[in-house]
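The chains shown are only part of the set, and none of them has been moved.
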Amino acid sequence: MNIDQLLLQSLQLLGLGMGSVFIILSLLIVIIQVISKLVPEAAAAPAPSTTPAPASSQHIAAIQAAIHQYRRNHQIKS
Amino acid sequence: MEQGILELWASTGIANFTLGQVIMIAVGSLLIYLAIAKGFEPLLLIPIGFGGILANIPVAEIAGPEGLLGILYHSGIETGVFPLLIFMGVGAMTDFGPLLARPSLMILGAAAQFGIFSTLFGAIAMNLIPGMEFTMADAAAIAIIGGADGPTAIYVASRLAPDLLGAIAVAAYSYMALVPIIQPPIMKLLTTEEERKTQMTQLRQVSKLEKIIFPLALLLVTLLLLPSAAPLVGMLCFGNLLKESGVVDRLSNTAQNELINIVTIFLGLAVGSKLAADKFLSLETIGILLLGMVAFSIGTAAGLLMGKLMYRLTGGAVNPLIGAAGVSAVPMAARVANKMGLQANPQNFLLMHAMGPNVAGVIGSAVAAGVLLAIVG
């Protein structure tokens, strides 16, 4: 294949590729909107805090230290 | 004794080094330096850089078919297993919530893929320069750098142009690290102060059920329209489903921690094995680095321009800055958009708004990869 043909093919790919990307992602937009309509709203409301209250940074430090120490006590020897 | 000394001397590195190997060891060291001192994607660039050094040690043949790196490459990259497992882990780490809350922003993640396809054209055009010889497969593998997504780039390159994999992976991760430097000037150039100041309304709460259905819907669309993207998109969706289902936390935690860490170490070392001097030190590599930079810039610009269009169409409800996050480079590009927004207006927190286009960019690149694999592969 000579360079002209390759350039033409890559131009085609540009069109095809961007076309595919836009079609598929647009379709996803529609699907997401449909899903959000179908899913009962009620379920959406009471889902604010999925994680427990954030631990204080002191607590985290203590835990990290504990894990660190625990690991050191269980090291593999060469 | 003398014979023994000679034999030992003949087996030293000093007696066997080629100039190319010396240069590549320096390149590997540079990657490690950038990773540690400058914070360039250290999770990938330290293993890749170190793998690059190991691969260029004479005599030892660590990247050969019986060496550790060669074995890792053969079993994990050639087969596609490592990038797909990384993608599963990424899926298990990704929260599609912001995207589901405002799906229209997905279009920004589509626009940014223009960086990929225009670079494809650019790579072929480079053949006009004497000495450059990129096949269509090479060009496609290079173009995917514009997807700003490491595992996707490695997966596509391993399928279409394994010889260029080293350069492509290095370019992809380097530019992802450089996003905070590459993107801001383009963002300033293409947007007005007014536009950058735009605040966006808070995102609605997304229900658990929507988050569970989404990965399955994404998989459905992919298998209907573009099955060649199904391995990548499928593993992304699988990881995400593990997380969102809420009933297999054991598996989700392992996928996004131990498993992805192990695979990241192996993948990095294996990619490094492709930094062998004879493949890497060529005119092509310079071309790849240039094209990768162009790809990132065009992708950023395309996302921004689509952002500006949405700004107009929505009467100023969308800040165009978040368009730049459409290139993916998760979560770096979203953070850059956030930072630029704050510079223009200290009350303007764009991070969550930019996460939607950001993860849409991951999907967009995987779709683009599917198109390239279907037609060029």
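In order of appearance the chains are A and B, and numbering begins at 1 in each one.
Keep in mind that, in the parts below, contacts are C-beta pairs under 8 Å (C-beta built on N, C-alpha and C of every residue); 3 or more make two chains touch, one makes a residue touch a chain.
Source: prediction; values computed, not measured.
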- Task: Since each distinct chain appears just once in the view, could you give the copy count per chain for the complete assembly?
- Result: A x3, B x3
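Please note the rule applied: only the chains that are shown with their structure count from here on.
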- Query: Cα centroid separation between chain A and chain B, in whole Å?
  - Reply: 14
- Message: Could you list, by residue number, the parts of chain A that touch chain B in their complex?
- Response: 1, 3, 6-7, 9-11, 13-14, 16-18, 20-29, 31-33, 35-36, 39-40, 43-45, 47-48
- Inside the complex, what are the residues of chain B that reach chain A? 99-100, 103-104, 106-107, 109-110, 113-114, 116-118, 120-121, 123-125, 127-128, 136, 139-140, 204-210, 213-214, 217-218, 221-222, 225-226, 360, 363-364, 367-368, 370-372, 375-376
